[in-house]
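Of the protein chains in this complex, one is absent; all others appear in place.
Every chain is named by a letter (A, B and C) in the order it is written, and numbering of its residues begins at 1.
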Amino acid sequence: MLAPDVHLPAVSPPAISAPAISPLTCLLSVTELSIERGGFALFRPLSFQLQCGSVVMIAADNGVGKTSLLRTLAGLASAAEGEFQWHVAARELRFLGHQPGLKGALSLLDNLRFWLAQDQCGWDAAAVEAGLRRFNLRGHEEQPAAALSAGQRRRVALLRLQLSPGQCWLLDEPFANLDQHGIALVQELIATRLAQGGSVILTSHGQLPVPIAVLRVALVAV
Amino acid sequence: MGFWTWLNRQGSPPRFFDWTKHWVRWCWYLFFPTLLFGLYLALLVSPADYLQGESARIMHVHVPSAWMSLTVYFIMAVQAVGVLIWRLKVCEALMLAAAPTGAMFTAVTLLTGMLWGRPTWGTYWVWDARLTSELVLFFMYLGIVALAQAYSDRRAGARAAAVLCLVGVVQLPIIRYSVEWWNTLHQGSTIRLLGESSIHASMLWPLLVLTLATKLYFLAVWLSRARWLIVHSERQSAWVLQRLGLAP
Amino acid sequence: MSRELRSVTTAFRREIKLALKRPADIWLSVGFAVLVTMLFGIALGGSPNKLAAAGPAVLFTTLLLASFLAVSRMFAEDLEDGSLDQMLISPSSLTAILYGKVLAFWCLHGLSLVLATPILALLLRLDMDQLPLLLLTCTIVTLGLNLLGLVGAALTVRLRAGAMLLALIVLPLMVPLLVFGLGAVMSASQGESGIAGLALAAAETLLLLALAPAAAALGLRITSE
Partner (left out) sequence: MTAWLMSFGHWGFIVPSYAIFLLALAWDAGRGWTARNAIEQQIRAHQARKREVE
């Protein structure tokens, strides 16, 4: 865990030259994937590879189907044509959509407890404590989640990602309506994850607000 | 080329569209004479039943429809397996194409059952075990059709309807048994509407001919509706445009 | 504890904790049952023998409608706050989560209806020495009804006009449970023991216990978009 006050070093990404397709490090291979809504293809067929320890950014303006694509890769929706092949177990995927998935009536800690139990990873009080401090959610533990602001709810979901990290994260516009501190948090989280050999697929409609080397995949509307 | 690869290739939409064209035409050609012959046998040739008199002739229409209402449901359940496991577009089209015809046969069974009940029992509707389970089956058909159409994404609708169809097919024998058990509990064994009393041979022929007629009818309507559901779901692809003579 | 069992208990505890924070839902379904019984009581109350004859039928029909009503909101909240997606993608199997969810739902809504059954029986003037059999039958039947409702709710969760469609899907499938439960109580009131109906209702509920969560998991997974 990076000490909070150290300025974030510009993380030098693993060299992303022409991706050598070696099955060992390739987590996901997508070939000619396209999604249909109401009988019409949303974007031109898409092919890319997700390497271990790298980030793929799916760039498209709103309404072209980047959320549908992300949900399809996460197995939450069904693609129309083409196929994609995960080389990692389905239990290693983590998905963060627009709705973080918090139960409003339950307190923050309860939500975390049930999440981590559902993710089948242990409850490490020290890590949770450190995480709460790092994501400055201290003092809100017993508050019902409904009382938290959208930014705080997003940070709880990010804390969950840190506490039960899977091999691959699928984040839908992680930097959307976050303040400066929030953006730094997300960047640090992604950086640590990549350093530990995880990988991330994220969607965004503009330029990323932080210098992360990404394999940029553009969705071309049909 | 193994049987399975042949079957799989037959299942591909364009090939399915082609070879079923002949089936549909032949089914219609065979259906009309069979129907006319069956009606002739049922209405004119077969003698009146010694117990119920002339109104027993309604049986020649009621029973084939009742058998068809069940057969169609099981055919849909078989297609539902194809929809859920292999996600075949042809299975989705075949399942959804069969539902309206199944509902129609169930409605015919109910209406003719009521018209048969009036002279024999004096009331149109009797909570007889068979009629009750036909009524429940009718609502199961409506449930499948309504669920399939409720989804904006047609393929997701077909899959949801497939799950409902499979759950329904597991419950169907239990529903039929529970209704019959309920009737025996209530009034002892009532005279069964479909009298299993010895059916005289001359009564059997019209029944079999009309049953064959309903099977041919079902094949014709089912396959032709399925063909065009496939065309609709593949309306973007080249083979559809080529078949319709719209190829650029 | 095996991994599956832990996911079942996790989902169970979460649903119970969630419901205890909002007890209104439970009172609503019990209140609905008592209200419907009151309407029948007023309508049939005039002639005691008519009420006595129709009593069990009214009771079971009310139970069926009350548990159907409660089940229509089962997944709505999960869809809105995004936890349905987390359930679909979570390492613990979706079927295990749904077992926990439906058992918790039954403990909350089903058993609360069973606890209300004596009041309903009183309103309908059923003879009270059959109460133990009635309570046992209602316990089994409400579990079966909730399991069927689980499948229906899973198939209609993403639809706007889902509640009406849920009725069309689920009520025909509830006929066996209604008939078996009613048969148990009616044959008991005619002197024979009500074991036959009870056993049949239990068999149906056990079949649903094995089938429904898996079907609901499949339904949720393939209709999610």
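What we mean here is this: a contact is a pair of C-beta atoms (placed from the backbone, for glycine too) under 8 Å apart; a residue touches a chain by one contact, two chains touch by 3 or more.
Keep in mind that this is a model prediction, so the values were computed, not measured.
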Which displayed chains the unshown chain touches: B
Among B:V45, B:I85, B:L204 or B:L244, which one is in touch with the chain left out? B:L244
Using the touch definition up top, pick the residue from B:L39, B:V145, B:V170 or B:L212 that touches the left-out chain. B:L39
Since one chain isn't shown, list which residues of subunit B touch it in the complete complex. 39, 43, 53-55, 57-58, 61-62, 65, 100-101, 104-105, 107-108, 111-112, 115-116, 118-119, 217, 220-221, 224-225, 228, 231-232, 235, 240-241, 244, 246, 248
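The criterion applied here is as follows: only the chains that are shown with their structure count from here on.
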Just say which it is for the chain contacts: an open line, a closed ring, a star, complete, or other. complete
Tell me which of A-C and A-B has more C-beta pairs in contact. A-C
Where subunit A and subunit C are represented by their mean Cα positions, the distance between them in whole Å: 38
On subunit C, where are the residues touching two or more other chains? 222, 225
Give the residues of subunit A touching no fewer than two other chains, as numbers and ranges. 78
Under the touch definition given earlier, write down the residues of subunit C that touch subunit B in their complex. 151, 155-156, 158-159, 161-162, 165, 168-169, 171-173, 175-176, 179-180, 182-183, 186-187, 200, 204, 207, 211-212, 215, 218-219, 222-223, 225
Would you pull the subunit A residues touching subunit B in the complex into a rising list? 37-41, 78
Could you pull out which subunit A residues touch subunit C in their complex? 68, 71, 74-78, 90-91, 93-95, 97-106, 110, 114-115, 117-120, 144
